[in-house]
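Note that one protein chain is taken out, while the other chains of the complex remain in position.
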Amino acid sequence: MQLGLVGLGKMGFNMRERLRAHGHEVLGYDPRPEVTDVASLADLAAGLTAPRVVWVMVPSGQITRDTIAELAQVLDAGDLVIDGGNSRFTEDRPHADLLGAAGIGFLDCGVSGGVWGLESGYGLMVGGGESDVARALPIFDSLRPEGERADGYVHAGPVGAGHFAKMVHNGIEYGLMQAYAEGYELLEAEDLVTDVHGVLRAWTKGTVVRSWLLELLVKALAEDPEFAEISGYTQDSGEGRWTVEEAINHAVPAPVISAALFARFASRQSDSPAMKAVSALRNQFGGHAVQRVSESG
Amino acid sequence: MQLGLVGLGKMGFNMRERLRAHGHEVLGYDPRPEVTDVASLADLAAGLTAPRVVWVMVPSGQITRDTIAELAQVLDAGDLVIDGGNSRFTEDRPHADLLGAAGIGFLDCGVSGGVWGLESGYGLMVGGGESDVARALPIFDSLRPEGERADGYVHAGPVGAGHFAKMVHNGIEYGLMQAYAEGYELLEAEDLVTDVHGVLRAWTKGTVVRSWLLELLVKALAEDPEFAEISGYTQDSGEGRWTVEEAINHAVPAPVISAALFARFASRQSDSPAMKAVSALRNQFGGHAVQRVSESG
Amino acid sequence: MQLGLVGLGKMGFNMRERLRAHGHEVLGYDPRPEVTDVASLADLAAGLTAPRVVWVMVPSGQITRDTIAELAQVLDAGDLVIDGGNSRFTEDRPHADLLGAAGIGFLDCGVSGGVWGLESGYGLMVGGGESDVARALPIFDSLRPEGERADGYVHAGPVGAGHFAKMVHNGIEYGLMQAYAEGYELLEAEDLVTDVHGVLRAWTKGTVVRSWLLELLVKALAEDPEFAEISGYTQDSGEGRWTVEEAINHAVPAPVISAALFARFASRQSDSPAMKAVSALRNQFGGHAVQRVSESG
Partner (left out) sequence: MQLGLVGLGKMGFNMRERLRAHGHEVLGYDPRPEVTDVASLADLAAGLTAPRVVWVMVPSGQITRDTIAELAQVLDAGDLVIDGGNSRFTEDRPHADLLGAAGIGFLDCGVSGGVWGLESGYGLMVGGGESDVARALPIFDSLRPEGERADGYVHAGPVGAGHFAKMVHNGIEYGLMQAYAEGYELLEAEDLVTDVHGVLRAWTKGTVVRSWLLELLVKALAEDPEFAEISGYTQDSGEGRWTVEEAINHAVPAPVISAALFARFASRQSDSPAMKAVSALRNQFGGHAVQRVSESG
């Protein structure tokens, strides 16, 4: 089928490739002339046959909001917009309402798989109404991994459910990564274990902890043994924060996901104000020596 | 090759099956007459041609210690004992020394894969000397998953390294399970998500969080939707505790693995003394109502 | 000086007592006829001499918002409203703006001390402009503990700073209580310690952990040894959640405060969906027995 695709970055660019390889007609828009198919969103709308389906794959937050607002202008009643980016699920209802006022449909779609999705397909979590979902199904079927539809795709619920599911997916991802990371650090710390890489690789088949993330960890270590070239400074992109906030909203205990999030925060501090306070307190009551700033490497 | 196998429980029984299917001659001993091949460890020794290889697959702790002590009696110099159970790695050196005094070799082997290993093969982590490892390699090759040896097997280091690696494997396992569990609970708590099972299943292909544990979670929910029949009371079998203790010994931060361990402890309390104290404190300073024991369901 | 006081619950009632004992003229309003001095907010306004100062001490959220909206109607330019309740600090700016549009000043004041404040005085954290603060200072001086002003009172910053400081105070409080509670539970678990109450009491003087909360814990145990009559079911009133959310907003690691919050969430679950999932997973891969719902106590 025909699809408009807004945003041709790391994710959108690959998705255009995959969809075209599956025989879809994809018209892409991106502000960067070297990748775009059309010069503007208006041109994108003009280049598609109504009723149109337009997939938005741009950074979450203001850029997504602006893009959807502009699409509400250039599209027509009967068209359909899919937000495939990492928007917070609370943004979906307002977007659906804005577009709905112009008679335009809306779906939110969580997309997982990163740079590997081009080849392996993307895990998809969709929120929205049945008829809108049905209309976009050929696109979903081409983006998702081959095999049974239910193994890589879900219509999770009404508008917002797709991004909520993707948010939780990412929250879990934080926890999984931190669990492997703690184990990795402990293996490295123990002299008895002389082949840490070998241990991790041996876990990739047959064990309880085998997973795709573990395979990636093995691959990363093969490329950069001991992570000599990599800093522990680790960004977070929002979904982990939102997951903890939603856990709080629902009174759901989330000790593991929050610990993983806080470890990232701490990784970005050159020194910790909290630990300065702890160190100062130990000095106060116990006369314990503190490390002066000038001593710390 | 020929192998003596001590312990024919859930794990040992299946391993005998798998090894026999791969053409090995396995003589098994278990105190339960309905599964054993011989009547005693002495008979096991008598039934094997020296130099013998004997695999111990019994519960960790006293039973493993007793078994190895008895094997030190009934085996001869030149034989080899492999502890494939979930022994704490600190037990390995004493066992190696005890057997070594009688000229008997020792390997420790962490085995992962549970009841699925019969068919899929077991992930193996081995500790010990090169020549002992070489001697047992045909057994390891039959137990491990098919494919490249390094994807399901590792010689991790000297005596103790195998069980250390298995311990860390299980510690990671705790963290992974808790991460999925927190995410599952949050999905269940959100009304927007009308198909929680579908979401989890959709994650099994293409996504970043895909793993064998996730597939098992999908399977478990298919068998018992909403876990209506299952209690949250969750045992722990030692390795999680040891992992946190080793993390402490090595000054390795382990917030995720410890959080997963503590969640299990809490799951087994009918009421929490700590939370009684917190509730009593709130009442003291704020006049906040407490729930009386008689009110709590 | 003269003060209008809206809300005569556990906190407000005591504050009226304390202020009157310090010679202030307090006109109180509460919907409950048995405690109120006037019949309505309009009567309260009529009973005070302009320029008026009105202290709001009602539950945070909608009731505070409604109260301030109504005060914006019945008060006049030049009056001053102080929100002494546990409002989220993000509510303060809107309240200040609403009142400011009518020429009415606004201060936010975090108040700590609970039911003990009547006698010991209340810790006060104030946000707002200098001149407004100066005007209310006689009230603050009577409410705060005796002694140096700076030991129980602070002008923390502009509008919002008072409630922000109170929020953090309460987040810390969660962490402190949980730390004592974990220690208490561990003392109770160890057979060697035959006098747990005695240990806690012995900590109240001379030790590093001495504090008012510890004294309350000793008092609570004296009243109900072993907390036989108290359930671990523990409410949270919002500030702990907000503290964690603000920590997330500022990328400040808050592992202790969040752990304390999650322990409260868990204390209110009759069974944990997350731990059901963990238990089901253990059963899946290891054939470990699960506890059936019918078995659990």
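The first chain written gets the first letter, and so on, giving A, B and C; residue counts start at 1 in each chain.
Please note the rule applied: a residue touches a chain if its C-beta (ideal position, glycine included) is under 8 Å from a C-beta of that chain, and two chains touch if they have at least 3 such contacts.
These numbers were taken from a predicted model, which means no experiment stands behind them.
Partner chains of the missing chain, restricted to those shown and counted over the full complex, are A, B, C. Interface note for the absent chain: among C:28, C:84, C:105 or C:171, the touching residue is C:171.
Interface note for the absent chain: among C:76, C:97 or C:151, the touching residue is C:151.
In the complete assembly, the contact with the undisplayed chain comes from B:266, out of B:41, B:186, B:230 or B:266. Among B:101, B:228 or B:251, only B:251 touches the chain left out of the display.
Interface with the hidden chain, as seen from chain B, comprises residues 208, 241, 244-245, 248, 251-255, 258-259, 261-263, 265-266, 268, 272, 274, 285. The missing chain lies against chain C, touching residues 89, 112-114, 117, 120-125, 127, 144-145, 147, 150-158, 160-161, 164-165, 168-176, 178-180, 182-183, 185-187, 189-190, 192-195, 198-199, 201-214, 243, 246-247, 250, 252-257, 259-260, 262-263. Where chain A meets the omitted chain, the residues involved are 10, 113-116, 177-178, 180-182, 184-185, 188-189, 213, 216-217, 219-221, 224, 227-235, 237, 255, 259, 263-264, 266-267, 270-288, 290-293, 295-297.
One rule holds for everything that comes next: only the chains that are shown with their structure count from here on.
Using the mean of the Cα atoms as each chain's centre, the chain most removed from chain C is B. Chain A and chain B have CA centres that are 32 Å apart. Look at where the CA atoms of chain A average out and do the same for chain C: the two points lie 37 Å apart. Residues of chain A in contact with two or more other chains: 208, 251-255, 259, 262-263.
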